[in-house]
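Below is one structure; the comments refer to it alone.
In this view, the complex is presented without one of its protein chains, the others remaining in place.
So, subunit A:
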Amino acid sequence: MEVDRVDGRTPNQLRPLTCSRNVLNRAHGSARWSQGDTILLAAVYGPKAGTRKNGNPEKASIEVIWKPKTGQIGKEEKEYEMILERTLQSICLLTVNPNTTTSIILQVVNDDGAVSFLENYVMFKMAYLTKKVQLLPSAINAASAALVDAGIPLKHLAVAISCGLEESGSVLLDPTKLEEQKMKAFAYLVFPNSVASILPEASLQVEGELLEHGMITSVTHGVMSVDSYLHCLERGRSASAKMSDFLRRSLQSRVPNDLPKTG
């Protein structure tokens, strides 16, 4: 199954990932996540006293603010905020710091700038699918790294990946904006990270499946048959293992290596 991708990747190949933490001085936790030319900056402030309006004071509340690269936020961005909020709520331990609010601010630094102006213009003309959407997986990854940096108690990490379904029925992982325009449908899948455990693998299974095979969030656009959705799931899952390894490595690098033990 040979698919020619514009940037010469194989269908399963992800764009190069980079993740740096603690990039902002004043935020309590921050991360810069780039996936190819898509770059996002996430900042975490908090936990701050008090929940949001109408929030449950027995739990911590999470607030997501999306800052687009230019212009004001519209319906799409509101939707991302909501999806992110729900996703992050499910990975955070909300009962550890009750009656507090944690704000996560996501700034789009670059939205797959590989696309030239002309192409952008053509795409704008085509515009038959929502644009910018492949930002969402990167945003979730960035937010997840920033939460870790801020030391917010988490159940586990979240790794997000986008899968595109071509007209021919083949699945491409991590499509660029340009590729996305040619897709029939796509799915954004968020998985828990693969955990290191002292337990034998069997005991980690919930009802015969590994925990990391569970899913946190799934967002789909376009028309997709059940079979191709399951296909996406399978491919996404295998790629998520790679991404969670990457996340683990990038988290390790920042921890000071020779902190002496406290007496």
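Rule of thumb we're sticking to: a contact is a pair of C-beta atoms (placed from the backbone, for glycine too) under 8 Å apart; a residue touches a chain by one contact, two chains touch by 3 or more; residues count from 1.
Heads up, the rule we're going with is that contacts and distances are computed from a predicted model.
Trainee: I want to check something: the complex is missing a chain, and I'd like its UniProt protein name from "Ribonuclease P/MRP protein subunit POP5", "Ras-related protein Rab-14", "Tumor suppressor candidate 3" or "Ribosomal RNA-processing protein 40".
Mentor: Of the names offered in "Ribonuclease P/MRP protein subunit POP5", "Ras-related protein Rab-14", "Tumor suppressor candidate 3" or "Ribosomal RNA-processing protein 40", the one UniProt assigns to the missing chain is "Ribosomal RNA-processing protein 40".
Trainee: Write down which of A:100, A:138 or A:176 is the residue touching the left-out chain.
Mentor: A:100
Trainee: Under the stated touch rule, tell me which residues of subunit A contact the chain that is not displayed.
Mentor: The missing chain touches subunit A at positions 27-29, 46-49, 91, 93, 95-100, 148, 150-151, 153-157, 192-193, 195-199, 204, 247-248, 251-252, 255-263.
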